[in-house]
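And now, subunit A:
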Amino acid sequence: MSVILAAGDPLYVLGVDVTVVVIAAIKVLVAFAALMGSVTLMIWFERKVISDMQSRIGPNRWGPFGLLQTLADGIKLFFKEDLIPAQADRFTFKLAPYLALIPALITFTIVPVGNSVTIAGHTFLLQVADTPIGILLLLAMSGLSVYGVILAGWSSGSKYPLISSVRASAQMISYEAALGMTVVTVVLATGSLSTHDIVASQAGGFWNWNLIRLGVVPFVIFLIAITAELNRPPFDVVEAESELVGGFHTEYSSLRFALFFLAEFMNTITMSAVMVTLFFGGPSGPVPNIPHLEWLFPILWFLGKTVAFCFAYVWFRAALPRFRYDQLMDLGWKRLIPLSLAWMLLVAGFLVSPAWGFSLAAISLLGSVALTRAFEIGTTREVGPDAVLPTVGERPLPPYVLRRLTDGEDN
Partner candidate 1 sequence: MTATVPDLLVFLAAAAMVVVGAIGVITFRNPVHSAISLILTLLGVAVAFIEQEAHFLAAVQVIVYAGAIVVLFLFVIMFLGVDEREDVTVEPLIGQRPLAYASVFVTVGGIVAMLSRGGWVTGASTVTGPTAVYNGSTVDNVTAVGQSVFTTYLFAFEATAALLIIAVVGAVVLARRERSVEGGESA
Partner candidate 2 sequence: MRSPLLIIVLLLLPVIGIATLSVRPWDARMTTRIAASLTVVQLAVSLVAAVGYHSRGGGAFGLTYRRVLASSWGLSFDIGIDGISIFLVILTALVTALALLGASHGERTFVRWILLLNVATLGAFVTRDLLLFFLFFELTLIPSYFLIANYGGPARSAAALKFFVYTLFGSGFFLVGMVYLGVRHQHIFGGDVTFAYDELAKVALSPAAATWVLVGFLIAFGVKSPLFPLHSWSPAAYAEAPTAGSMMLSALLAKLGTYGLLRFGVALLPDGVDRVRPYVMTLAVIGILYGSGVAAVSKNLKRLVAYSSLAQVGFIILGMFSGSLVATNGAVLLMFNHGIITAALFLLIGGLERRRGTSDIAGLAGLQGPAPVLAALFTVVMLGSIGLPGLSGFVSEFLVLLGAFNAHPWWAAVATTGVIFAALYLLWAYQRVFHGVAEGDNATVADATIRERSVLAPLVAAIVVLGLYPALLLRTIEPSVVTSVTHSAVSHGGGQ
């Protein structure tokens, strides 16, 4: 049992005693608190950045620069009336927000925030848990996180939320595959599933980052796929205000609504952190030689990179128009999945030998040509005129009968 938490963490090597348990508990608490705190900051950050981009002032009443605005909003939501629609499935309706929140919290456990530190004779990683299945936990949790949305939409007993649910489930399944395959490319390069190992393998300068090592393509795919998984703009068809009036959370109010909100922003932060871990070397970066403070710089590097991604998400939201639902599906199935598959083959091939790499590249190229043609044909067939045949009962008439009917003569 312990192995799942302890694979790479030197904390557990010497056995478990009270101190170890205390340290582990403190790690969990610190991570939780930091995450919660950063969510409030993130919300403020998003509103502020968007207002800046739109030449507005944004929140500015509460606290310096409006920093406490989020807190105020939270208090407001807390005291609002808790409505449950009459048509709702009460149990599921109440359950859904928690299902949304929990995966977001758990995912963060695998993110290495900094290097190892030593306190009270115990060396440990600045990471809640370094599990041997590390990155698989990310996939698992991103798989689970969709339940919040699906069940919330369904249980509301209302049309728009239901459509949102259907969209969410389809979207999740569509992008999960591409996401998984890019993660596999990272794992191939590292040879380990552990996020600690992934970060360690990228140490020693930005040219070692997976971003560079694997070519930029996996990162781009990952970014797109994760954005879709997060239902962030421009892939927010699930909660599109203009189409679905907010989608799955239309019927939610009060604290439950706040939980969804919390989950979404927490996910944004976590995924930014995961992206940093997978492609940008995590906490790695130049460390100035300042005694007793070596541990601090990796954390700062990590935070810096993460904030950059958070900013990117906000920027997307401000700058990009929303995808149409069918475009979203097309992008997922027809572009990202084939591309990520081809890239995965390529990476695997070059890891074995250049010969393999080039031959797999050639195969991928051929495959992409074939795929393009198949899509083309599929499209032309789709739009082809639907000739209406006369039917007998439910079954169309056989063509030879038809020919006789239309030719008007029997040869």
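The rule is short, and it goes like this: a residue touches a chain if its C-beta (ideal position, glycine included) is under 8 Å from a C-beta of that chain, and two chains touch if they have at least 3 such contacts; residues count from 1.
With respect to how the candidates were assembled, all candidates are chains of the complex that A comes from, given by their letters.
Remember, it's a predicted structure, so these values are computed and weren't measured experimentally.
Here subunit A is shown alone, and of the candidates 1 or 2 it touches 1 within this complex. Residue ranges of subunit A in contact with candidate 1, taken from their complex: 1-4, 7, 16, 89, 91-92, 95, 131-133, 136-137, 139-140, 142-144, 146-147, 150-151, 154-155, 162, 165-166, 169-170, 172-173, 176, 180, 193, 386-389, 391, 396, 398-400, 402.
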